[in-house]
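With one protein chain held back, the other chains of the complex are shown just where they sit.
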Amino acid sequence: MSAPQINISDVASLARLTLTPDETAKFSAQLSQILGHMETLSQIATGAVPEVTPPAQPALRQDIPTPSLSIEAALSNAPAQANDLILVPRILE
Amino acid sequence: MSTPAKWEAVIGLEVHVQLLTQTKMFCGCTNHYGDAPTSHVCPVCLGLPGSLPVPNEEAIRLTLLTGLMLGCNLAPVARFDRKNYFYPDMPKNYQISQYDDPLCAGGLVPLDPFLFPKEIQDTAEAKAGRSIRLTRIHLEEDVAKSFHFEDRSGIDFNRAGTPLMEIVSEADLRTPGEAFSFLGSLRQVLLAGHVSHADMEKGQMRCDVNVSIRPIGQKEFGTKVELKNLNSTSGVRRALTYEIARQIAACEKGEAIAHETRRWDDQAGATFTMRTKEKAHDYRYFPDPDLLPVRTDQGLLEAARTRLPELPTVLQSRLIQAFGVTAYQASVLGADRVLCAYFEKAAAQAKSKATVANWILNDFLSTQPDPATTPILPEFFGELADLVADGTINSAQAKKVFAELMANPASPREIVKRLGLAQISDVSALGTYCDEAIAANPRSVEDYRAGKTNAINALKGFVMKKSQGKANPLQVDEILKAKLSA
Partner (left out) sequence: MSLAYETIATLRRRLLSKEIHPRDILKDLFTQIDAREKTLHAYTYLHRESALAAAEKADLSLPLGGIPIALKDNLNALGDPCTCASKILEGYKAPYDATAVSLLRQAGSILLGRTNMDEFAMGSSTENSALGLTRNPWDPTRIPGGSSGGSAAAVAGRIALAALGSDTGGSIRQPAALCGCVGLKPTYGRVSRYGLVAFASSLDQIGPLTRTVEDSALLLSVLAGHDPRDNTTDLRPPEKFLTQKNGSVQGLRVGLPKEYFLPGMDSETESAIRSAADWFKKNGATLVDVSLPHTPTAIAVYYILATAEASANLARFDGVRYGRRATDARDVLDLYHRTRSEGFGAEVKRRIILGTFVLSQGYADAYYRQAQKVRALLRQDFEKAFTQCDLLLTPTSPEPAFPLGERTQDPLKMYLADVFTISTNLAGNGAISLPCGFTKSNLPIGLQLIGPRFGEETILRGAHAFEQAHDFFQRLPPS
């Protein structure tokens, strides 16, 4: 497999980033170089190798309430708020 | 509107169920609705930088219990994955969900015929006794609640991170009525296990529907449309009825069905395009590295097993066999475990158990009682039924006893005494009443003897009046007949 051509703008948009034309050009070149390096992986035979599964252990949480933040603390970092709600510009589908 | 014979609908449901836990899925914040906004949040469920999730073991147990109740295959090791998409109601902009290794796979929901819409319970559709296959059940976290204002939206994060169980059906459903019964039947199971209150109108159970149509006999599925904003089981039924008709009309006009998401507008009684699905979401699922795989085979599954309740179908057959109730009564009792327990107590010692069911389901229920707190002991209904069965009172008297029971709760035997209601079954006393009746109503006697057998009713009425309603009507009937034919 050879390094794919990434459509940088599409990928950036999935990640909610808008790139300048300058960034697009620069990142395209750099990422294809990096992905080229990553082609080494396709050479490794991994047919029988399972993906890494960390050891499962029963460190779960008991269903017992713990204190929440105060409303003031919870909203202390909010860029915009009213009536204890965090405000955002309108949501379009 | 019924589906024209040449088409059939193919329906699959994705049901989200809020779980009855004390705390959220991945943090110790209280899992409770209706409180002041932003009052149940912490660094974890607010998605603050550096915070980490830790799974709620009770939510996992409840999901396993649901899997047990629905006959799913339960995974010995399950994993949580991240589902990536941006939305302001999702604090981390990824949702912790399960993708490759859900807690439960497979399973069945048997459709209860009496949980079909009332007016079609007698149809072959309802009586077919179908079971709907499940694809999977997994656990995930809910999103926050948004409020939309004119130019802005406000977000309350109290719901963010609360446990949500997603139950996905196979595309096995064929009619809106089946979808209706599926949701009702599923709810009965969830209630039985104390997994959720599962009330759609309260958002405790939410449902997305996938529906397509195809000519009967065709194997391939048609283009599927997803329906959203369904807030009640009857809404699901109405939306499906509309949407199936819409798709059929389009197909018959030769129009193509668009692969899209449509919004049900309950007021308008129609579905409207929300978004087309030309560009499929790329959720970029991957195992959440903050969470170790969950081993269910080290205690969790066993704990869930000890909570297995009597399932609705099992309960219903037991009620029919042990108490002689009708299938319909069994379904009603099965739907309300508190009422059912009340009935079982009432009927336990009673001689006529089926009569107890009638009293409770017809008379008692119409007074809208709370069986959990009512001062009327269940045993009273057993007694009431027995009083009628052994002839102590007649059914008209029983109605009086019932009314008194509701007004001034006491043992029916005492009420009978208090109201002086005991039936007169003494043959000589009744004979005297009957002689008086015959003497006082020569015309009726004549009519009866002339073959108008109905005329005996006037004589009976006389006896009942004389005896202040206490005469045993069956005995009166016998005695009168004997005397008249003598």
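Note that the chains take the letters A and B in the order they are written out, and that residue 1 is the start of every chain.
Just so it is clear, a contact is a pair of C-beta atoms (placed from the backbone, for glycine too) under 8 Å apart; a residue touches a chain by one contact, two chains touch by 3 or more.
None of these values were measured; they are calculated from a predicted model.
Residue in contact with the omitted chain (choice from B:6, B:133 or B:284): B:284. Interface residues of chain B with the unshown chain, by the touch rule above, are 42-43, 46-55, 82, 84, 86, 88, 91-94, 153, 155, 280, 282, 284, 286, 288-292.
Although one chain is not shown, part of chain A still touches it, namely residues 1, 4, 6, 8, 11-12, 14-19, 23, 27, 30-31, 33-35, 37-38, 40-42, 44, 46, 49-52, 54, 57, 59-61, 69, 73-74, 76-80, 86, 88-92.
The working rule: only the chains that are shown with their structure count from here on.
Separating the CA-averaged centres of chain A and chain B is a span of 42 Å. Partner chain B is touched in their complex by these residues of chain A: 14, 16, 51, 53-69, 71, 74-75, 82-91, 93.
By the touch criterion given at the top, residues 21-23, 26-30, 36-43, 46, 54-60, 77, 86-88, 146-148, 151-157, 274-275, 282, 284, 287, 292-295, 298-300 of chain B touch chain A in their complex.
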